[in-house]
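Take a look at this one; I'll ask things after.
The complex is shown incomplete by one protein chain, all other protein chains being positioned as in the whole.
The block that comes next holds subunit A.
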Amino acid sequence: MTVLKTSMRNFFAHKGRMALSAIAVLLSVAFVCGTLVFTDTMNTTFDKLFQATSSDVTVSAKGASDSGETTSDNGRPPVMPASVLAEVRGAQGVKSAEGTVFSTSVTVVDDKKDNLSPSSGAPTIVGSWNGNDARTMKITSGTAPKGTDQVMVDADTADKHHLELGDELGVISAVGTHHAKISGIADFQVTNPGAAIFYLDTKTAQQTLVGRTGVYTNVNVTAASGVSDPQLKQNVRAALGAGYKVQTAKETADANQKDVEGFMNVMKYAMLGFAGIAFLVGIFLIINTFSMLVAQRTREIGLMRAIGSSRKQVNRSVLVEATLLGVFGSVLGVGAGVGLAVGLMKLMGKMGMHLSTSDLTVAWSTPVVGLLLGVVVTVLAAYLPARRAGKVSPMAALRDAGAPADAKAGRIRALVGVVLTGAGGYCLYLAAGVDKAKDGSLWLGLGVVLSLIGFVVIGPLLAGGVVRVLGAVILRVFGPVGRMAERNALRNPRRTGATGAALMIGLALVACLSVVGSSMVASATDQLDKTVGTDFIVQSDSGQLITPQAVKAVKDTPGLERVTEYKTYEGDYTTPDGKTLKDTDITAADPSYATDLRTKTVAGNLKDAYLPNSMSVHEKFAKAHGIHLGSKIRIAFKDGATANLTVRAITSSDVVIDAGAKYISIATLATYVPADKMPLDDLVFATAKDGQQDAAYTSLKSALHDYPQYKVRDQTDYKQALKDQIGQLLNMIYGLLALAIIVAILGVVNTLALSVVERTREIGLMRAIGLSRRQLRRMIRMESVVIALFGALLGLGLGMGWGATAQKLLALEGLKVLEIPWPTLITVFLGSALVGLVAALIPAFRAGRMNVLNAIATE
């Protein structure tokens, strides 16, 4: 009981010194809880949406996906004849049934040809206005669409693009472009997660999306009272026979939910991963705090021991304090997490995904997980300092403050650290040397983990050397103040090591990813330069296929020498080794593609692959399935006939662009696949006539002005787009790593603040003998900068090692060029110095404000 009482008193007496540790726990717990609440809320929102939008039973064409997604290779939704509707109505237990048409393979533009599709990646849906939608949408102004020249738009999209009744819109589908004026605006009665929705009347929708009337994509069936959904499903299926997809509301909602969940889980686990890193960094901060508290209390603990406290009691009293800290930080963290989730929802709202706070879902497990994580991590981190406290001898009460360093532990630490780092280095070396990527990634992972732990263990020993070098380079300029800063940073290497290591972790990841990212860009650019023989590429950034009208617009552009179409399709392969490979991709292109992309071959001539009934495969595929030049592969094309194709070229697997592609000509594909099932183009390449590149680029851009969903890029723009894309991804990851780095910065502040307290008398003495406030502040800032740079140096070094190894490993996958992004790394290094300065602001200010006399008098 007394143990608890003293712990409580200590905890509250030193609450200031624990504040930063509490913030670290708070931040990490908040991130975990925020992620959980946010993803749960998203799930609730989608769940509600799918529940609300699914009719009791939905009938759709066979090719449709479970979730009702209607995209298909040919750009038109899979449809059923209108006669299905009558058959469904005849089934038992059907109260009503309604045929609808909708498609997501569409783009809608306003009268200025600006794309109205959401930029968030949510779909654009054009469909027929029907009773089922009327349950979830309310017409707030105007009327439902009637006749070919009317369209209704959802209120969110109308708001975002300032659309008004009477505005003309263009609906671009594989059929063509249909123009209509806005007749009404409908508002969502459920939370809209960001889709842009447009309604036409049924006939117009059929014409616009499918190209003919008398077809439906879905039949929405409502059950008569007393008929359950599964029962209704059975009845409908019995009435229709096979050949249709029949789903209950629950099945549709579940399938939709599954699609969303996949994405949500990726996001959730990625964010939890970053929260984990923040926790890891927080551990260092907590270890440091308790180590320093124990050191400052050595005499007090010695007294406790002298008057009869057992080691266990002392040990336990520290752990009780840690538990209090953990509980305190976690409780606040759970609260902050909910706040964070609300903040994220508001942010999503700004990006077009409207989430309602009334859907805010805090599962019971969220606070439990948060609290448990926070407390367990804090107590674990405090374990080592607690053990050290238990080892304090009763003699310490009589000695002057400051426990002597444990030299033996230093040697053991050095040994363990060197062994771990060595093992990690060896694993990385092995990873760089393997010839199979699969084995390599295991070595890489092992190497990363071992070298990280090794560096953490050996950190305090490295601190000595690195700080001295940094001191010699940077601090000497500042004379005696610099020298004292260096000595202070060196005074407790374990503390400096742990503080630096915290920063090291985040920066190592930044360095590693930036090396891999820039190597990716460099490798791709290198290969583009070497292999691409065309000037322009036309593609959609949102994954829309290119409609025939747009392809025609490209082909009609003046100044072009040739245009190459590029499609992907799939089929079941039967290879010479007798195996059947289901749903395997095939790339169909015009023969000129062999010139546009000069992929290396290891056997045969790539141009021959475009001959009738010929194809190419890549080296790995050939090896795996015993394929040689002249081998026959049987391919049963999806929705098409079966072909027997001759392999006439084997391409190198060692490429970045089009890695793993197997080529045939479009003409060959067309022989086996009926015209209405032929896939639309994924990409279109255009090559200008000699000397007309600039003019052709301009003409191409204006030719595609009516199709804002497609982008034309020349090689320079394409490289830039590639760079931007990778840069964006990296920025997102850096953003998430910022959490870990912020915790590490708090760690630097914490170390400095506590050591200022610890050195009160020293500071008083220096001030008394003439150190000015400015010099004192500079000394503390220098110390901070040195600690930060120490962490940065270790982190960047480690990260570059990881990145270089990863590149060597990925070279097997075509990542040939190692590029070290020096500007980024140097910026990070200099940024760390700045971080050091910022971290020292408050501790330095407080040290400067100290009263000289009080400081000297402090016992």
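The rule is simple: contacts are C-beta pairs under 8 Å (C-beta built on N, C-alpha and C of every residue); 3 or more make two chains touch, one makes a residue touch a chain; residues count from 1.
What we mean here is this: contacts and distances are computed from a predicted model.
Undergrad: The complex lacks one chain in this depiction; which UniProt name from "Carbon-phosphorus lyase complex subunit PhnI", "Cytochrome c oxidase subunit 3 family protein", "CoA transferase subunit A" or "ABC transporter ATP-binding protein" does that chain carry?
TA: In UniProt, the chain that is not shown appears as "ABC transporter ATP-binding protein".
Undergrad: Looking at A:T140, A:N605 or A:S772, which residue reaches the missing chain?
TA: Only one listed residue reaches the unshown chain, and that is A:S772.
Undergrad: Touching the hidden chain in the complete assembly: which of A:G479, A:G626 or A:G735 does that?
TA: A:G479
Undergrad: May I ask you to list the residues on subunit A that touch the chain which is not drawn?
TA: 402, 479-481, 483-484, 487-488, 490-491, 761-762, 765-773, 775, 852-853, 856
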